[in-house]
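A protein chain is absent from this complex, but the other protein chains hold their places.
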Amino acid sequence: MSSLVDTQNEPDHRNLAIDRVGVKALRYPLSIKDKDGHTQNTVATLSLAVDLPKEFKGTHMSRFVEALNANQEPLEVSTIVSLPQSLLERLPSDKAHVTLRFPFFRSKAAPVTEKQSLLDYEVEFDVETNRKGETNLTLTVFVPVTTLCPCSKAISQYGAHNQRGTVTFAVQMSSPIWIEDLIELVETSASAQLYSLLKREDEKFVTEQAYENPVFVEDLVRNVATKANEHPEILSYRVEAENYESIHNHNAYAVIEG
Amino acid sequence: MSSLVDTQNEPDHRNLAIDRVGVKALRYPLSIKDKDGHTQNTVATLSLAVDLPKEFKGTHMSRFVEALNANQEPLEVSTIVSLPQSLLERLPSDKAHVTLRFPFFRSKAAPVTEKQSLLDYEVEFDVETNRKGETNLTLTVFVPVTTLCPCSKAISQYGAHNQRGTVTFAVQMSSPIWIEDLIELVETSASAQLYSLLKREDEKFVTEQAYENPVFVEDLVRNVATKANEHPEILSYRVEAENYESIHNHNAYAVIEG
Amino acid sequence: MSSLVDTQNEPDHRNLAIDRVGVKALRYPLSIKDKDGHTQNTVATLSLAVDLPKEFKGTHMSRFVEALNANQEPLEVSTIVSLPQSLLERLPSDKAHVTLRFPFFRSKAAPVTEKQSLLDYEVEFDVETNRKGETNLTLTVFVPVTTLCPCSKAISQYGAHNQRGTVTFAVQMSSPIWIEDLIELVETSASAQLYSLLKREDEKFVTEQAYENPVFVEDLVRNVATKANEHPEILSYRVEAENYESIHNHNAYAVIEG
Partner (left out) sequence: MSSLVDTQNEPDHRNLAIDRVGVKALRYPLSIKDKDGHTQNTVATLSLAVDLPKEFKGTHMSRFVEALNANQEPLEVSTIVSLPQSLLERLPSDKAHVTLRFPFFRSKAAPVTEKQSLLDYEVEFDVETNRKGETNLTLTVFVPVTTLCPCSKAISQYGAHNQRGTVTFAVQMSSPIWIEDLIELVETSASAQLYSLLKREDEKFVTEQAYENPVFVEDLVRNVATKANEHPEILSYRVEAENYESIHNHNAYAVIEG
């Protein structure tokens, strides 16, 4: 069947290199090691791409999937980090780029009863490697938290509006940092952290804790940024907080890049 | 060009009628009259469908769009209500079904400063008409509200977790009810209603109001159901409340059908 | 801490039972056995609910999560089927209802080169159990397929518009059916099935296969319904097909319930 035309390999005359070409929204099983030594099994949504030199009409999309399949299923983090290199071996490109996002679980003890339950987070890896072997890795955690409004507390005789918010914290590191440590850095910056299972004693605790620790969306990103600035392994970061305001039908948000 | 084959009109031998066939996710401008006499301009997402008798291979999808276009643009509510009839005139079916969903705005005065701002809701019309001319109309409002947890308030020394929630209230009516009246029925059943613009005096008001009116998700659907049961024009209804819990990463929900 | 008020247990005077109350959008690891004996690890999104008699002010939301946690993590299918029973043991209700949806993978051989790759599907379990121990189970598969338009093929000198579509096939069974068998029943009803990895020989094959097997959205649901009607273990079903038309910005859809 080698006689089939290879349209992608035909020359292109528009003289335009393509910054990034590949596949998106591909799902694949992923296993990942916990900080406490367990293996989590989850499902990742991936994109894989390379640049395309101006001489070629097209890339070979099937090779992206072959690069994935060349590894044992499920994917592991060590495989992910070398996936761009593996794309460069299969395609005539200078840079390769892999992104994957997946649900990640932590077992948490409720604050008073210490009952264990799993909380779900989203995590994203973004890896880019060039022909010289230089690699940039960004690790992003999406952390749901409670925020209680300082203004509402200060002006009201009782109560204060509070809500769920999401903090998106992306970091470049000088050496590996545990996902759990990034999550904890964020959770301790909010009014309170979330749990799947809270008995009444626990609910009393988190309600009062949030009331004692009001944060604006501005405070939340500043709290995270302060810790990121002090963290020896964090080279650069972007932190965004978004609050699903309980008194509005729109959200409040803030961003710091450092 | 009348020589083009009409594949859809060919006979089908599988002996299977189709309950519903048509188009989905079609967007179209819509204008709708307010309770206070103004015309709102918005954008609807529509589905239009008919049943297909077992004799036919296919329906004629383009006629659904022609039925829409036969009217002046934008659509109006009176047009919507007669759209199924208009489909039955173009297609050999016994029943026709039209659904459309759109953002709807109300201007609201902040509770203390009385500053006006627009709040957005989602609204859905669902109309089904048969060959005998019988029509069923369901009107659904999706209303964002504040809920404050009675348990959290009762057990905590100060504060109480609260959050945004959405109430989905669908009604069949004996005579037309204003969208605004259904929205108000829901908003007065929650701990507090939402506003786009709140100055500090207003924020103090809604914070304290929510604290004084705690509702579980169960209370919220019961409050709505009680009012629906007493409403002379509401024949039947379904009310669902979903709270985006500020202390969990999952939601609480409750449903009553009456 | 037993002195904390139990607000949910207080009596309610509105005299309104609640059809369904519980938690939604809770994520949890799930493992599931393949038809070929392997164990797949995936992540489910769950809702758990019960009815609430009119005497009670509220249900106990934390018990839903405790019922989940009472089992070994990850969840298994046998656990899911008994989860409603486990809710009834913890709560004073007559019916309990559990829904969970998760990505599911099948390894498929490309049609010519026979190269293996994983294709992802969505699968949903819906289980309801009452106090008498009666259980209703609905299994739904969401299957992506290729559809090629018979009309477009018949009227055009060359080519035919085709697109990705999704078939949602929900069944009630007299005895267990493999997820893989339901998927295959759907995939063989379309113009062609999908693969993650296709080399050129394979792409030629599926292109020509789709052209030789044109189906309207009406044909697709009829093909599935015909097979479902003949299947000895399928008691009842609902099949919906939705095509993301390549020539329109809206979708075509059809539904048969049998």
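First chain written, first letter: the chains are A, B and C, and each begins at residue 1.
Simple rule for what comes next: contacts are C-beta pairs under 8 Å (C-beta built on N, C-alpha and C of every residue); 3 or more make two chains touch, one makes a residue touch a chain.
Everything quoted here is computed from the prediction, not taken from an experiment.
S.K.: Return the single residue from B:S82, B:S196 or B:T226 that touches the missing chain.
M.R.: The missing chain is touched by B:S196.
S.K.: Considering the whole complex rather than only what is displayed, give the residues of chain C touching the chain that is not shown.
M.R.: Those residues of chain C that touch the unshown chain are 119-120, 144, 146, 148-149, 151-152, 155-164, 192, 194-196, 198, 200, 203-204, 206-208, 210-211, 244-250.
S.K.: Even though one chain is hidden, which residues of chain A still touch it in the full complex?
M.R.: Missing-chain contacts on chain A: residues 4-5, 7-8, 12, 14, 16-27, 47, 49, 52, 57-59, 61, 150-151, 154-155, 216-219, 221-223, 225-226, 242, 248, 250-257.
S.K.: Touching residues of chain B against the unshown chain: what are they?
M.R.: For chain B, the residues touching the absent chain are 1, 4, 6, 26-29, 31, 40-43, 62, 65-66, 69, 73-74, 103, 105, 112, 115-118, 120, 196-201, 204.
The rule is simple: only the chains that are shown with their structure count from here on.
S.K.: Sort the other chains by how far their Cα centres are from that of chain B and give me the top one.
M.R.: Most remote chain from chain B, centroid-wise, comes out as A.
S.K.: Taking all protein C-alpha atoms shown, work out their mean, then name the chain whose own C-alpha mean is nearest to it.
M.R.: Answer by centroid distance: C.
S.K.: Same residues or different residues where chain A meets chain C? The copies count as same if more than half of the interface numbers are shared.
M.R.: same
S.K.: Based only on mean CA positions, could you tell me how far chain A sits from chain B in angstrom?
M.R.: 34
S.K.: Using Cα averages as centroids, what's the distance between chain B and chain C in whole Å?
M.R.: Result: the chain centres lie 25 Å from each other.
S.K.: Which residues of chain B are in contact with two or more other chains?
M.R.: 151, 155, 248, 250
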